[in-house]
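Only one protein chain is missing from this complex, and each of the others stays in its spot.
Let's turn to chain A:
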Amino acid sequence: MKLALIVLASLWAAPLAQAASQPDPAADLQGFQGYFLKRFPKVPLAAYVNGPYNFSKSERDQWKQIIEFPPYAFAVADGKTLFDTKFANGKTYASCFPNGGIGIAQTYPMFDAKTGRVVPLGVAINRCRVANGAAKLSLTTGKLADIEAYMTSTSDGKPIDVVVPHDPRALAAYQAGKEYFYSRRGQLNFSCASCHVQAAGMHLRGDVLAPALGLTASFPLYRSSWGDVGTLVRRFIGCNKKVKAEPEAADSTAYRDLAYFMTYMNNGLPIAGPGARP
């Protein structure tokens, strides 16, 4: 498994080859972003948040039409209403987050030193609900996706700033996410990297495969094929199913760590969420 990782890394992301020793997120980040910048010299770093639209004119044209009347606007408005609505105890979501929850989405997923676990924004919203006597919401779509859409909209344009502190548990979570990303699985035996690194920018039937760089920056996002706004974990589940692998639970450690690694790799890119995709 380690061996496969090294072979993979040496082929299309040479600087990730140090995987076997101590995790070095900063070096990985440089290698990861450098790999794509070199492979697609015409695409500037910040443009990666637009995923497939850098690689297909027809999709780009469709997108320009779509965002004239952004389909996620309702989600943002509904999310703001929910966000501002008081819990039974009189408190609001604002009480759970730094800066009242405004302009902070770019710092998630966050490592929580108390529990030793990675906390993506959706999990933080549910924690806030539980702390205030409300039930958890589904992490994939619906009200929670709306709240996330609103919170993310207040971070629009801010550089992604995920921190992996010098805590062995944080480094282990980062490393686990990285291994998940590069490991093959399912009957088709694909890794996330098979499609979003190796085949990035190419067509899988009608879909242009978005590069792994920038992949998390537009979430939550409206997808025409979904017909509504979905979160990053919804996409994880969908992509796991595509290769006929058993998806993980939406709040699983595996998905938290995967989101941690993937979002860390996007550090410095601007938040562009909520987004819209065909």
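Heads up, the rule we're going with is that a residue touches a chain if its C-beta (ideal position, glycine included) is under 8 Å from a C-beta of that chain, and two chains touch if they have at least 3 such contacts; residues count from 1.
Here is the rule we use: contacts and distances are computed from a predicted model.
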Task: Undisplayed chain, where the name is taken from the UniProt record, one of "SLBB domain-containing protein", "2-oxoacid:ferredoxin oxidoreductase subunit beta", "Monoheme cytochrome SoxX (Sulfur oxidation)" or "Cell division ATP-binding protein FtsE" - done: "Monoheme cytochrome SoxX (Sulfur oxidation)"
TODO: Would you indicate which residue among A:A26, A:V130 or A:M202 is in contact with the undisplayed chain?
DONE: A:M202
- [ ] Could you tell me which of A:F32, A:Y72, A:Y108 or A:F190 touches the chain that is not displayed?
- [x] A:F190
Task: Touching residues on chain A - with respect to the absent chain - done: 7-8, 11, 187-190, 194-195, 198-199, 202-206
